[in-house]
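Of the protein chains in this complex, all but one are displayed in their positions.
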Amino acid sequence: MPSLRPAGVGLRTRLFQIIFESDTRLAKGFDLLLIGLILVSVAVVMLDSVAVLRARYGEGFRLLEWGFTLAFTAELGLRLYCLERPLRYLRSFYGVIDLLSILPTWLSLLIPGAQSLLVVRILRVLRLLRVLRLMEFIGEGTLLVQALRRSSRKILLFFSTVLMLVTIFGSLIYLIEPAEAGFTSIPKALYWAIVTLTTVGYGDITPITPIGQFISAMVMVMGYAILAVPTGVFSAEMIRSIREQHYSDEACPGCGHEGHERDARYCRRCGTWLDEETEDPRHHERGRDH
Amino acid sequence: MPSLRPAGVGLRTRLFQIIFESDTRLAKGFDLLLIGLILVSVAVVMLDSVAVLRARYGEGFRLLEWGFTLAFTAELGLRLYCLERPLRYLRSFYGVIDLLSILPTWLSLLIPGAQSLLVVRILRVLRLLRVLRLMEFIGEGTLLVQALRRSSRKILLFFSTVLMLVTIFGSLIYLIEPAEAGFTSIPKALYWAIVTLTTVGYGDITPITPIGQFISAMVMVMGYAILAVPTGVFSAEMIRSIREQHYSDEACPGCGHEGHERDARYCRRCGTWLDEETEDPRHHERGRDH
Amino acid sequence: MPSLRPAGVGLRTRLFQIIFESDTRLAKGFDLLLIGLILVSVAVVMLDSVAVLRARYGEGFRLLEWGFTLAFTAELGLRLYCLERPLRYLRSFYGVIDLLSILPTWLSLLIPGAQSLLVVRILRVLRLLRVLRLMEFIGEGTLLVQALRRSSRKILLFFSTVLMLVTIFGSLIYLIEPAEAGFTSIPKALYWAIVTLTTVGYGDITPITPIGQFISAMVMVMGYAILAVPTGVFSAEMIRSIREQHYSDEACPGCGHEGHERDARYCRRCGTWLDEETEDPRHHERGRDH
Partner (left out) sequence: MPSLRPAGVGLRTRLFQIIFESDTRLAKGFDLLLIGLILVSVAVVMLDSVAVLRARYGEGFRLLEWGFTLAFTAELGLRLYCLERPLRYLRSFYGVIDLLSILPTWLSLLIPGAQSLLVVRILRVLRLLRVLRLMEFIGEGTLLVQALRRSSRKILLFFSTVLMLVTIFGSLIYLIEPAEAGFTSIPKALYWAIVTLTTVGYGDITPITPIGQFISAMVMVMGYAILAVPTGVFSAEMIRSIREQHYSDEACPGCGHEGHERDARYCRRCGTWLDEETEDPRHHERGRDH
């Protein structure tokens, strides 16, 4: 977020450091408080959906909800206050999430019947992404993301092939199985094919004819074996990423040996000083010896 | 397809480049149009199988279908026109798919009751294979295919062992469980064994006796642990394939040996200096020796 | 089978080569015939268990079965004839399987009611193991078996830990869930725990209380994440086995560079002759040059 620099020194700068950064102790405390508030507020939304709990604690939930809404509104206000271009922030991913976290409650004042809208508040979990990104996991994350990006094209190619198989086997079973078994349309048969291929196996729609069960078994074995492909691709890329993080590409200028760890200073084979741009400190010592 | 060269210069050559290749902007536009047509036409076949939608939009679906059929027929005509040996194309894999995409609709004119035949139109998805092959995924694909081919024998050997286990455990459960539980025949018990071993677990046939449930649990744990084998085999081959991407295409100037690793400086077969543009450092040393 | 040498030259030796080995064309033909007979005979046992088919083709199945039994009995007779110690063979794994393949049918003559015994004939599939072992898959197999043996202890340790978890979570759910949900005893709860942890999920016993469903979800996530362990262990060992098959452990005597492919003769780094026990052929050439 290079364009979100603080607007000036003083209060706004300090607020920016607390709210948007995570270096100082105060900023870390703010992050933890925010995580807590988000988790509790999401839990309240969930519990509020349980009929029994709502009947008993509905009033309390509503009070808590207003507390969270006021707190998140105040937080959003502070965020906007300490930014130079608040409107630009509101249009960013995190700005939209911040708005969606408070809007449903405020709107419920105007449109009292907008019950289903309240579920949107569950999107508050996405606010955790910001805090997590700021905190300690960044190093681990980049490694994961690098491996994912590298394998994404292979996995995409693989999944489009799988989708074709799903289409063909789904249609086949639609032809073979009677409608009583639940295969009333091709989309339903595709739903069955995905349930089977991913080895989920709800059992809400199952083949009843012998041929249908045979095709079913084929789809299962395919789904079982096919799982090896995305896993193998991702494993291979993960191993490559970890190796690249730990081993240098440079060869030893003395003997050409490769695969030195990144922090190595001397070749482990021939003892040559690896960094060609600086001088070997031993030369100095050796000079003194004579 | 080396035998499918265009029949002459001019219109047919240009048509060939647009339809069969993917280099020019026009050819790419044609590919995208084709992808769109295929996807929409397959979607129509699917939606047409839903009773509610058919009742309401059946007439529209039929019109659309004729549109697609005419378009695909025209495309096939153009393909055949710009080829030297059109009959040979019709007997190739893609030719058969092209025919199967349009035949059912045309046949429905002659044999009005051939309802179930219409599902064959879903095979149109296979036409996507041609377009995908032409497009950008080729590099990624060869890597995947190479790893799959290399691991195929190991995985085949593994699966034949698994099939024996399925046969034995299926027959065992057929002996133990009563017919009321659904295990009415050995083929049915094998179906159950595959449903269980692949961890799909429909639940349409489940053991009800304690011994049957114990054997069931064994099959589950086997299926769970066994999954590691194809995954491990494919992972290992994938890593080998990625590593070998680092092999150079250059042959040794001394003995013509190929498949040197990219960082190799001397041929591993005959010891010749591989980089023809610089001088072998050993010549220098040898010179000093004399 | 070093003790199973042929008893003499002539007919018995030639029979031994055909039946127990797989080098000559005749022996390969015999293997293929055997595979075919085994597969068809197992298929007949399976189909015979289907009530509808038995009612219609029962007589044919019985005739076929006697054909197979006579053929397998003749084969066993020939095997025993051309061995020096036939009794020793009968007590080996393959000998027992051979006996189990024919005994049930012969016994059905004496004890006509021994219906359930006939399922034992399905063990004929195990006879495929012998043929597969003789044929082409051996190279692939040893690699698989080596990786499996190496990872077996780690995976065993892992599974004993998993079994403890299953015991504890199974007992926990037995305490929490009412008997109406199907958790009528601890063994049944353990069956549920295995069904859930292995992600099979029959759905024949499912938790109905909120706490039970929460624990359920925990077991599922554990089972989902835990799958990574055997897979990771086996992948790692497989990669090690493949690497060891392709790369030599020896370092170059000139520069100490490692990781040469097994068929390399010169170091790819410094061009040194790798095999210290023989002389570099280039020395010869160089001598001639002068």
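Points to keep in mind about this one:
Every chain is named by a letter (A, B and C) in the order it is written, and numbering of its residues begins at 1.
Just so we're on the same page, contacts are C-beta pairs under 8 Å (C-beta built on N, C-alpha and C of every residue); 3 or more make two chains touch, one makes a residue touch a chain.
All of these numbers come straight from a predicted model, not from anything done at the bench.
Checked against the hidden chain, the listed residues C:18, C:102 or C:200 yield one contact partner: C:200.
One chain of the complex is left out; on chain B, the residues touching it are 199-203, 231, 235.
Although one chain is not drawn, its touching partners on chain C can still be listed: residues 153-154, 157-158, 160, 164, 167-168, 171, 174-175, 184-187, 190, 196, 199-203, 206, 210, 213-214, 216-217, 220-221, 223-225, 227-229, 231-233, 235-237, 239-240, 251, 256, 258.
On the side of chain A, the interface with the absent chain consists of residues 42, 45-47, 49-51, 116, 119, 122-123, 125-126, 128-129, 132, 137, 140-141, 143-144, 147-148, 155, 159, 187-188, 190-191, 194-195, 197-204, 223, 227, 230-231, 233-235, 237-239, 241-242, 246, 260-261, 263-273, 280, 282, using the contact rule stated above.
The rule we apply is simple: only the chains that are shown with their structure count from here on.
In summary, the interface at A-B recurs among the listed pairs A-C or B-C; the equivalent pair, sharing over half of its contacts by residue number, is B-C. Centroid distances built from C-alpha atoms place A farthest away from chain C. Centre to centre, using the average C-alpha position, chain B and chain C are separated by 27 Å.
If you average the Cα atoms of chain A and of chain C, the two centres end up 39 Å apart. Along chain C, residues 199-203, 231, 235, 269-270 each make contact with two or more other chains.
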